[in-house]
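Note that one protein chain is taken out, while the other chains of the complex remain in position.
Letters are used for the chains, namely A, B and C, taken in the order the chains are written, and counting of residues starts over at 1 for each.
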Amino acid sequence: MKKNLGILGILLVVFVATAIGNSNFLTAYNMFNLLERASLYGIIGIGVAFVIITGGIDLSIGSLIGLVATLLPFLVLDLSLPLAVGLIAIFALSLCVGLTHGVLITRLKLQPFVVTLCGLMIYRGIARWVVSDKTMGYGNEVFSGLKVLVGNMSQLPGMSGVSWAKHVPVAFLILLVLGVISSVFLNKTIYGRYLLALGRNEQAARFSGINTSLMIVLAYVICSLISGFGGLLFALDYGSIQPDSFGNFYELYAIAAAVLGGCSLRGGEGSIVGIILGAALMRLLMNSISMLGIDDQLEPAVIGIVILLGVIVDELVKRFAARRRAIKQAREVGA
Amino acid sequence: MKKNLGILGILLVVFVATAIGNSNFLTAYNMFNLLERASLYGIIGIGVAFVIITGGIDLSIGSLIGLVATLLPFLVLDLSLPLAVGLIAIFALSLCVGLTHGVLITRLKLQPFVVTLCGLMIYRGIARWVVSDKTMGYGNEVFSGLKVLVGNMSQLPGMSGVSWAKHVPVAFLILLVLGVISSVFLNKTIYGRYLLALGRNEQAARFSGINTSLMIVLAYVICSLISGFGGLLFALDYGSIQPDSFGNFYELYAIAAAVLGGCSLRGGEGSIVGIILGAALMRLLMNSISMLGIDDQLEPAVIGIVILLGVIVDELVKRFAARRRAIKQAREVGA
Amino acid sequence: SGNRTEESSQPKVAYITNGIASFWNYAERGAKDAAEEFDVNVNVQMPGTNAVEDQKRMCQDLLAQGIDGMAISPVDPDNQGDLLAEIAQRTRLITHDSDAPESDRLCYIGMNNYTAGRMCGQLVKEAMPEGGSVMIFVGRLGQANSRLRRQGMIDELMDREPDENRYDEPSAGEIKGEKYTILDTRTDGFDFGKAKAQAQDAVAKYDDLGCMVGLFVYNPPFILDAVREADKLGKIKIVAFDEDEKSLQGIKDKEIYGTVVQNPYKYGYESVRVLAGLARGDNSVIPENKILYIPARQIRNDNVDEFRAELDRLSSEASADTDNPPDAKNDASTEKSVTES
Partner (left out) sequence: MNASDNAPLLVVEGVTKRFPGVTALDKVSLSVSKGEVLALIGENGAGKSTLMKILAGVQRPDEGAIRVDGRDVSLDSVQSAQASGIALIHQELNLSGNLSVAANMFLGREPLRFGLIDTHKIQQEAALLLERVGLDVSPETIVDALSIGQQQLVEIARALSVDARVLIMDEPTSSLSQHETERLMEVVKDLRSRGVSIIYISHRLGEVKELADRVTVFRDGKNAGDLQRDEINHDRMVRLMVGRDISQFYARTPHQPGDIALEVQGLRSSSHPACELNFRVRAHEIVGIAGLVGAGRTELLEVLFGVEEAASGTVSIGGREVALRSPLDAIQAGVALVPENRKQQGIILEMSVRTNIGLAGLRQHRKKAGFLNQGQEARDVATMIERLRIKTPDEHQVTQYLSGGNQQKVVLGKWLAIEPKVLLLDEPTRGIDVGAKQEIYRLMDELAKKGVAILFVSSEMEEILGMSDRTLVMHEGRITGELLRDQLSEEAVMQLATGRLEAVAS
C-alpha cells in the first residue's frame, strides 16, 4: 500500500497540473478516452504481473496481441468460420502459447527472457505470414456484438437508463473485475501464495512441497490468456490491424506498468492496484503531453523519465523509511 | 568451446544448405555483404556481452545507436561543428550514458532492466526531438573519410595492391580486433575475471575485495561505448537515418546473438567466439531466407525458431553430456 | 507562429500524417507555410510504428482540446470508420494523401496511390520496354498507401483493368504477365539495415534481374548502392518512388530511370488552406466533386533538373522564411477528377 502512495502521488500531480494547464482536460470526452486507454493497458499489465511475480518475464505479449488480433478476422472473414469458433480458436491459441512458454521454461530450464524473445519473433512472423501482411479489419457486422466490450457502459443490458453509464468505458469495468479477481487470487488463495513464494525462492518453495513447475506454467498461461483477451480488446478498439506492427512494444508498456506499480523483476512482489496505477500514469502522461502541447517527439523521453523518477523516488523513500526506523529505534533503546 | 560447437554446427548446416539451394550464395559479392552485416551486429553483440556477463542487461542499445547516428550529422551539418568535435561528442555521450546506467544500477540499486528500458525510451525521444523527426543523411563529403570504416580493406593504407583485400570488409577487421581484445580482457586480465566472478556471485566478489560497483559501471560503459561506435558504423553503412526507427530492436538482436553464443542471462558466463558465431548465424539466416526465396513475412518466425532450437539443443547436449559423464563414472567405480 | 494578440480568434486546425517519414516533413512545411499565410494555428502530428493506435489517440486528444478542423491521412480508411465518424462528428474532417470516400469527410486532397503505382509501372515499362523481371521493395505492406502503390504498379505491368481492391499476396510467388514478371516483394519494416540487405540479397540472388523498384522513399538509394556495388549499373534498371535527394541524383546520373513524386508540400499547404477557409465559414474552398486533385508526376532524366530547382526553391524559401508562399495554387487543379490511364 505504502509503495503505491508514491506513484499515486505522481499520478495526482500530473493530473492536477494538466487540468490546470488545459481546461479541456477534464471534459467527459477526454476522461472517457483516458479511462479506456488506461483500462486496456492495465489489463495486459495485470497479465504480465503474474509472470513477473514468478521472477520471469514475457516479451512476447505484443506479438501475441498482434497474432490474435490478426487471426480472428482471418478465421471469421477470410475462412468464414463462425465467430464463436474464431473466439475459441484465439483463446485456445493463447493458452497453447502460455503452455509452451511454461513448459520450455520449467522442463527444459530455458530462460524466460530467451523463450519469450523467440516468441516475440515467431508470433509476429506467423501473423504476418498467415495473412500476407494484409491489413485486417474489424469493421464487419459480425464483430458489432463484440464491440460492446470497447464501448460505454450504457450499452450493457439494463444500463441504458443510468446517467453515468455513458461516461464509463466497459473496459474499465473489465479491468476492475479482472483486478479484483487477480488480487483475490494472489492474496487469498494458496496458488497466489505459491506464486509469491516461488518467485522469491523457487528451491525453497519446491522443498516445501509446492509443484513449482506447474505453478510457473500456470503463471505463463494466465499471462498469455489475459494478453490474448487484451489483444481482442485492442483490436476491437482500433478496428484496423496491421499484422507487422500491431502490438509492437506493448510488452514493454505492460512491464513498465508493472514495475512502476511496484512489481520487482526479481520476483515475489506485486500489487495489482499498483499495476493499474502504473498503467494509468503512463496513459495520463501521453494525454498530458498532447493537452499541454509538449513536443510530440519528446513523448517517449517524458515517459522514460517519469518511470525512472518513479523507481528512483520509490527506492529513496524505502531507504529513508529504513533509516528513520533505525533512528527511532535507537532512540527507544537509548531512552 | 564445446558449447560453441552446437551453434557452429547449425551455422554450417544453414550455410551449406543455402549454398546448395542457390548457386549465387557463394559469390564474392554476397559473401562480402554477409561478412559486413555479421561484423556490424557482432560488434554490438560483444558490447552487450559485457553487461550480460555481470548478470545485467542493456535494452537501450538500439535507441543509443539511433541517438548517436542522428546526432553526428546534426552536429556536423546542422550546427556546422568540425567532424572531430562531432565524433568526440558522440563518444562522450555514449560514455555518459553507460556511466549513468552503471551508477543508477550500483548506487541506487535499480534493476538493469528498468534503467535501460527507460533509456530505450529517453534516448529515442531525444533523438527524435533534437532533429524534429527529420531524416538525417551521411551523404555529405565530410563523412567520406569515415566511410572507409564500412568499405573494403583495399581502401586501407598499404592494402590497395593486396588481392583479397577487396573482398574483406573493414568492419570484419574491426570485429576481429575487438573480439581479440575482448577475449583477452575477459579471460586473461583481472578485470575480466572480476566481471565473471561478480556476475555469478556479487557478494562473494565484494567480499574478496573487488570493487564490484566500479566493475559493473565499467561493464555498462564498455557496452555503451561499443554500442555508440557500432551506431556510427551502422549509420555510415546505411547512410540515411530515420530518428524514430533507426536501431529499433537492435538490442534484441545483440542480446539474441549473445545468448545464442552461450552467454547466460543469469550472468557469469560468456564466450566472445560464441557471440560472433551467434551474430553470424542470425545474419546468415536472413540472407538464406532471401536467397532461398522464403516468404519474407516468415523471416522473424524463422529466426525465432532457430534461436529457440539453438538453446534447446544446447540444453539437451549439456544434459546428455552430464548423463554420459555419470554413466562413465559409474562404470569406472563399478570396475 | 501566429500573432499573439489574435490567439483566441485564430482557428486551430490539425494535420495528421500516417507515419514518420521525410515525405511528411515536406508536408509539414507546406502546412506551416499555409498556416502563416491564412492565419491559423496548425498542429502537425505524426504517428509512430503503431500507426493506427497513435492516430486514434492523437485525434482524440486533439478533439478533446477542441479544434476547428482536421486533415488526416488514414492508415487504413476501410477499417477506421469509427474514428473518422468520431472526428467528423466533432469537427470539420478532410482527408489527404489517402482518401476515405465512405466517411463524412468534407473533401479529399491528394491523389490516389493506386494511380501513382500505375504511373510507376509505366516507368518500369519505359525503362525495360522488351520486358523482364521485376523486384519490388517496400517498407511495409500493412498500410493502405503502400499496398495500393504496389498493386497499381503490378496491375500496370500485367495490363489489367484498374481495381483498387485487388491484392496479389506477396507470398503467392511470382506473378507472370505477358512481358513482365514480378519475382518477389520484400519488406523491411523501416529497418534500414534490412532494407539495404534486402536490396543486396536480391542483386546477389538473381542473375537476370531486370528492374528493381523501391516504393518507399528510402528504398531506391539502398537499391542504387547495391546495384552499384555489384557493378550492375545499367544491367539492372532502377525505378524509384518519392523524391529522396540520392534518387534524384541517380536520375540525373542516369543510374535510376525515373521516379514518381507526389507533392507532399502541397498536401500540407492545401489541407491547411482548405481547413482555414472552412473554419472561417468559407465553403467555396471545397470543389464540387469534393476532391482537390494534386497530381503525382513522373520524373525522368529530362525533367529532373527542373524538379530539383523547384525543390530547392521550396527549401530555401522555407529556411529564409519569406512572406512569399511558393507557387502552390497553380498546380492544384480542381477541375479534373481522378481517372488516369
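Note that contacts are C-beta pairs under 8 Å (C-beta built on N, C-alpha and C of every residue); 3 or more make two chains touch, one makes a residue touch a chain.
Just so we're clear, the structure is a prediction, and the values are computed from it rather than from any experiment.
Across the complete structure, the visible chains that the omitted chain touches are A, B. Touch with the chain that is not drawn comes from one residue among B:47, B:112 or B:268, which is B:268.
Residue B:190 is the one among B:162, B:190 or B:321 that touches the chain not shown.
Considering B:23, B:160 or B:208, the position touching the chain not shown turns out to be B:208 (whole complex).
Contact between chain A and the absent chain runs through residues 188-191, 193-194, 196-197, 200-201, 203-211, 268, 322, 325-326, 329-330, 333.
Counting the whole complex, the residues of chain B in touch with the unshown chain are 184, 188-190, 193-194, 196-201, 203-211, 268-269, 326-327, 329-330, 333-334.
In this text, only the chains that are shown with their structure count from here on.
The geometric centre of chain B is 35 Å away from that of chain C, both derived from CA atoms.
Annotation: 30 Å between the Cα-based centres of chain A and chain B. In chain B, the positions touching at least two other chains are 132-133, 244, 295, 297. Shown for chain C are the residues that touch two or more other chains, namely 46, 49, 170-171, 187.
Taken together, the chain A residues at the contact with chain B in this complex read 57, 104, 108-111, 113-115, 117-126, 128-129, 132-133, 243-244, 252, 255-256, 259, 264-266, 295, 297-305, 307-308, 311-312, 315-316.
Against chain C, in their complex, chain B makes its touches with residues 22, 24-25, 27, 29-30, 33, 37, 40, 132-135, 137, 139, 234, 237-242, 244-246, 248-249, 286-287, 290-291, 293, 295-297. Residue ranges of chain C in contact with chain B, taken from their complex: 20-22, 25, 46, 48-49, 170-171, 184-187, 190-198, 200-207, 218, 221-222, 225, 229-230, 244-246.
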